[in-house]
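Excluded from the complex is one protein chain; the other protein chains are retained at their positions.
In order of appearance the chains are A, B and C, and numbering begins at 1 in each one.
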Amino acid sequence: MDFTYTQDQKSFRDAVRAAFMVEATPDVVREGWEHASGVAPALEALIAEQGLTALSVPEVFGGLGLSDTDWALLTQEFGYYAVPDALLTTSYPAACLIRELPDAANRQQAWLPALSEGRLSVAVGHPLSPLVGDADSADLLLLWHEDEVHAVWRADVDITPVASVDPSRRLCRVSWNPSSASRVADAGAGRELWQRLADRMALAIAGEQLGLTQRVLDLAIDYTAQRKQFGKPIGSFQAVKHLLADVAVKGEFAKPVFNRAAYALEHGHPNAGAYVSHARLACGDAAWLAARNGIQVHGAIGYTWECDLQIFMKRIWALESAWGDAAYHKARVADWVLADGAAGPGVTFA
Amino acid sequence: MDFTYTQDQKSFRDAVRAAFMVEATPDVVREGWEHASGVAPALEALIAEQGLTALSVPEVFGGLGLSDTDWALLTQEFGYYAVPDALLTTSYPAACLIRELPDAANRQQAWLPALSEGRLSVAVGHPLSPLVGDADSADLLLLWHEDEVHAVWRADVDITPVASVDPSRRLCRVSWNPSSASRVADAGAGRELWQRLADRMALAIAGEQLGLTQRVLDLAIDYTAQRKQFGKPIGSFQAVKHLLADVAVKGEFAKPVFNRAAYALEHGHPNAGAYVSHARLACGDAAWLAARNGIQVHGAIGYTWECDLQIFMKRIWALESAWGDAAYHKARVADWVLADGAAGPGVTFA
Amino acid sequence: MDLNYTPAQQAFRAQVRAWMRENVPGELPDYDTWEGFEAHRAWERKLGDSGWGMVTWPEALGGRGCDLIEWLIFEEEYYAAGAPLRLNQNGIFLLGPTLMEFGTDAQKARFLPRMARCDDMWAQAWSEPGAGSDMAAIRTTAYRDGNHYVINGQKTWSTRARWADWIFGLFRTEQGSQRHHGLSYLLVPLDLPGITVRPIRQLNGLAGFAEIFFDEVRVPVDNRLGDEGEGWAVAMATAGFERGLMLRSPARYQATARRLAALYHAHPDAARRDPALRDRVAAALAATEAYALSTYRTVSQLQAGGRIGPEASTSKIFWSELDLALHEAALAILGKEAELDTPEARRWMEGFMFAQAGPIYAGSNEIQRNIIAERMLGLPR
Partner (left out) sequence: MDLNYTPAQQAFRAQVRAWMRENVPGELPDYDTWEGFEAHRAWERKLGDSGWGMVTWPEALGGRGCDLIEWLIFEEEYYAAGAPLRLNQNGIFLLGPTLMEFGTDAQKARFLPRMARCDDMWAQAWSEPGAGSDMAAIRTTAYRDGNHYVINGQKTWSTRARWADWIFGLFRTEQGSQRHHGLSYLLVPLDLPGITVRPIRQLNGLAGFAEIFFDEVRVPVDNRLGDEGEGWAVAMATAGFERGLMLRSPARYQATARRLAALYHAHPDAARRDPALRDRVAAALAATEAYALSTYRTVSQLQAGGRIGPEASTSKIFWSELDLALHEAALAILGKEAELDTPEARRWMEGFMFAQAGPIYAGSNEIQRNIIAERMLGLPR
C-alpha cells in the first residue's frame, strides 16, 4: 500500500514544472489569447522541443509511453500554470485512443510517430464533450458515432468555433458524415475505448483542477500576506485565514481521491469509472471554492483584467462541466457508494 | 402594505413575555422534565391563571379569539423560553379545530368554554404528526381518519408514550377504532379543516424556531462576551463573530417570510400553505444553524447537561420534522415557486 | 399588519407597466462600452423626461414625490419589463439620498434634476490604493485655498468613472488628521484641470471602473456636502443607503429569478439527470421572495418612523449570496453550455462574474459580518 510517486515520476514532473515556470508565465498565457491556436508561439515551441506531444505514444512508436499515474502528476502542472488546453485536448487523448485501436497496425504506424513528433495534430470528439477542443487547428479528428470510432480529415468536416469564457480554450462545433470508410473501430470495441478515453479526460481535468486550486491558493497567500488594511496584512485576519484554510482542507482531501482514480485507471480496476468521477467531484469542488474564496480575499483587485487571478478562475469555471457535468459524475458516484458492499474497508483496495 | 404588528398585539406579546421571563426560566423548564405532564406545576398554574388556554377560543365561548397573526408573535415567545409543548399541542389546535367544525353548535357549546377555562384538555392527531402530543394527559382527542375528524375520549384509546430527545415533549402512539359515532366532520369538510390546522401547527413551529434562534443567539452573545481566551473575550475573535453573524442573517430574513405566512393564513390566501412551508424551511434553517454555531462558540461547556443551551438545542432538533418534515415543506415550496408566474412582483401580495 | 397593495398603489403599478411597455428599449449594448454608454444615457434621459428618473424625489427636483412602496413597485415593473440596469445608479441611489439629507437647497436644485435625467453622470470615489475595506485610511488631501479646495492624490475602483461627469467622495481636508476625523465630502467635476482618469478593465475585459489621479485640482467650496471635516458622518449615511434599501431593490433579483425558473423549465433533461437541481433552484427562488419580503418589511418600519440600523448589513450579505446562488444554479442547469459564448449562456456567465463582485464591494461581506456582530449583536470589538 503505497500512495507515493516514484522518484522518476517526480523528476519528470519537476522538469516539466521547471519549464512551465519559465515559459508558461501568466503573460505567456495571455499572449496565447491573441493567437488562433490559443497558445503563444514560444510555448508552442517549448511543447514541440520538449517532446510533450510524444508523452502517451508507446515507445515502439517513438514516444515516451507515459502511464496514467505519470500523467496524474503532469496534469496538476498543466492546471497550476493554466497551460492552454491544446496538449490535453489533442495529443494526449489521441495517442491513448490510437494506441488502443484494434487491428490498426497500419494506422498506428502512420499516425503515432507523426503525432509523437508533432507533425500530426489530432482532435477528439465525444458526447461528453460535444464541442471538439482545438478541432480548428487539427489535421485529423477522431470522432464518436454510436460508440464507433471514426477518423476524419479536417477537409471532410465543417468547423464552427465557439468562444469560451476562458480565452485559452478553442472549442468547435463539428459537423460531419460518418461512413464505413471513416470507421476505424466498431461499436463493440469502441464502447470500451471511448469509456476509457472519457475517464482519462475526466481524470486529466481533475488533475488540472487540483493544480488550479493550489495556484489560486498560492496567489491568495501572496496577496493577503502583503496587502495591508487596518494597519496589518489582511492575511492576519481570522476571516481571511479561514476562507483559505477551507480551500486547503478541500484540496488536501481531494488529492488521495485523485491518486486512487489514476491508479485504478492504469490498472483497469473495475470501479475505475466511479473512482474517476469521485475525483472529478472532489477536485472540482476544491477548485470552485478556491475561485470563490480566492477572489473574495483579493477584493476589488481580483475583479480586474490585469490581475492574473482571472486566468485561473476562468479556467476553473470553464472546466466545471467539461468531460462530464456534475450530474453525470454524481450519478456514477452514487451508484457506486450505494451499491451493496461497494465501498468501505477491504473493498477500497483490492 | 404594512408589516408591523399593532400596539395591542405587541402589548399582549409583552405581557406573555414578562410572565415567561419570570415563570419559565430554564430551571422551571428542567423541573418540568421530572413531571408526567412535562410542565412544572408553577408554570401549569401560570398558564391556567393567565387564561392562556383560552387564547384561540372565540369570544362568544369565553375565549380571547386570537387571530393567526396574534399567535405569530406568541409562538416566538414560546420558542424563546422553550415553554413546554402542552399549550401548543392541545388547546391551540383544539380550539382552532373545534371552532371551525361544521354543524357542531352543541359540541362547541360543550367543549369550547371548558377548553377555555382549562377544564378540558384536548389533544390532536394528524398524519403529519402521527404521534399525538400530550395525549396521555388529555381528556379528549381529535383524530384524523381519512380526512374525517373524529372525537374520542381518552378511555376509548390505547396510549403508548414515546420519549423524545427533548425531555419537555410528551409524544404518544395512539391506537383507536374510528366509528360513525366518533366522527364529528366528514371528509369533505374535514379535508379543509385539517389542512388549515396542519398549516397552523407548522406556522406555530416556525414561530418557535424563530424564538429559539434568538434565544440561542442571546445565550451565545452573553457567553462569548464574557468568556476569555488568549487574553480577550472570545466574542472579539472574528471567527466567533462571523459564526453568530451568519445566524443573525438567517434569522433576520426568516422573519418577514414568517410574517407573510401568518397573514396569508389569517386571510385565507390561496397560497397560504406554500407560504407556511416557506416559513417552516426558513425558520428551521435559522434554528438549525443557531444550534450548530451556538454550541460551537460555547465550546465544551455547551456540551454539558448543566449548560442551559441544551434546552434550546434539543427543542430545535426535536421540532425539525414536526408537522411536516423538510421533504414535505420543500415540495410545497418548489411546486409554488416553479409554477408559472406564481412568485415575484405584484404576485407576492394580492 | 396589512400586506395588500392599496388601490392607488395598484393603479400606480398599472401606470408604470403601461409606460414601460410602450417605452422600454430592446437589449442595449454593454454600458461599459462607449456605444452602450450613450444608448443607456439616452434611455436615462427618456426616463427623466417622463418623470421616471427617480420617482421618490419631489416633482420640483425631477421626480414624482412617490413613497418607498411606490418606489419598490416602480422597480418591480421596471425590471419586469426587461429594462436595463440604471446607468447612473451611484448618483440616484447613493448620492441622491445623501443630498436629500445633507445638501443645501441650492445644491439640491443644482444637482438633482440633472442627475434624474442623467445630464450629469455620477461615479463614487471612496477607495484608494491603501484604503479599501479600511475606508478611514483615506490619504487623498484637499487643502483649503480661499474659496477652493485643492485636491492631490488618487482614488480607485470608481465604477463607470470613465464615462462619468462628476464624482463624489471623501477627501482629507484637515492636514495631519487621523482616520475618520478631518475628512470632507466633496463633489468634483471630472473635467477640471489636473484630473486624469485611467480606466481599469474588469473580468469581462471591459473598463467597468477607473483610477482617478488628482494633481492640484481646484474645487469650489460650494461643492462640499455637509460641514468641513464632518465628511465621515455624511459618507456613513451614503454607505447606509448603499447597504440598505436603495442600491439593491429586490426587483433585479426577481427578474433574475424569473429567468432562472424559465431556464429550469426549458431544460427538463437537466432536472431529470440531476434530481437535486429542483431543490437548488427552488431554494434560490424562495430566497428571492424572502429578500423581497424583507425589503417591504424594512419600508414598513421606515414608514412607521423607524430608521435603517446595523441590520442593513444582513441585507448586503443576503443579496450578494442570493445573486451568486441564482447564477450558480443557472450554470449548473446549463452544464457543458455554461462556459460558451452563446446568447443564453453568455448572459448567465456575465451575470455570474458580476455576482463575484457582490460579496466584495460596498463593504466586503467580512466587514459586514463584523458590523452585524459588533453593532447589531453587541459583541466586543
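We adopt the following convention: a residue touches a chain if its C-beta (ideal position, glycine included) is under 8 Å from a C-beta of that chain, and two chains touch if they have at least 3 such contacts.
Computed from a prediction, not measured in an experiment: that's the story for all the values here.
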Checklist entry - Any idea which chains on screen the missing one touches? => result A, B, C
Checklist outcome for this item: Answer key for A:Glu59, A:Asp158 or A:Glu252 versus the chain not shown reads A:Glu252
Item to check | Touching the absent chain when the full complex is considered, from B:Leu64, B:Ile159 or B:Ala318 | outcome: B:Ala318
Item to check | Of B:Asp70, B:Asp166, B:Glu208 or B:Asp246, the residue in touch with the unshown chain | outcome: B:Asp166
Item to check | Sites on subunit C contacted by the missing partner chain, in the whole complex | outcome: 275-276, 278-280
Checklist entry - Taking the full complex into account, what residues of subunit A touch the chain not shown? => result 1-6, 69, 217, 221, 224-225, 232-233, 235-236, 238, 240-242, 244-246, 248-249, 252-257, 259-260, 262-264, 278, 281-282, 330, 333-334, 337-338, 343-346, 348-350
Item to check | Where the unshown chain meets subunit B, residue by residue | outcome: 129-131, 162-166, 169, 171, 228-230, 234, 237, 239-240, 292, 295-296, 299-300, 302-306, 310, 313-314, 317-318, 320-322, 325-328, 330-331
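In this section, only the chains that are shown with their structure count from here on.
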Checklist entry - Which chain's mean C-alpha position is the greatest distance from subunit A's? => result B
Item to check | For subunit A paired with subunit C, centre-to-centre distance based on mean C-alpha positions, whole Å | outcome: 40
Checklist entry - Approximately how many whole Å separate the CA-defined centres of subunit A and subunit B? => result 53
Checklist outcome for this item: Touching two or more other chains in subunit B are residues 238, 242
Checklist entry - Got the subunit C residues that touch at least 2 other chains? => result 366, 369
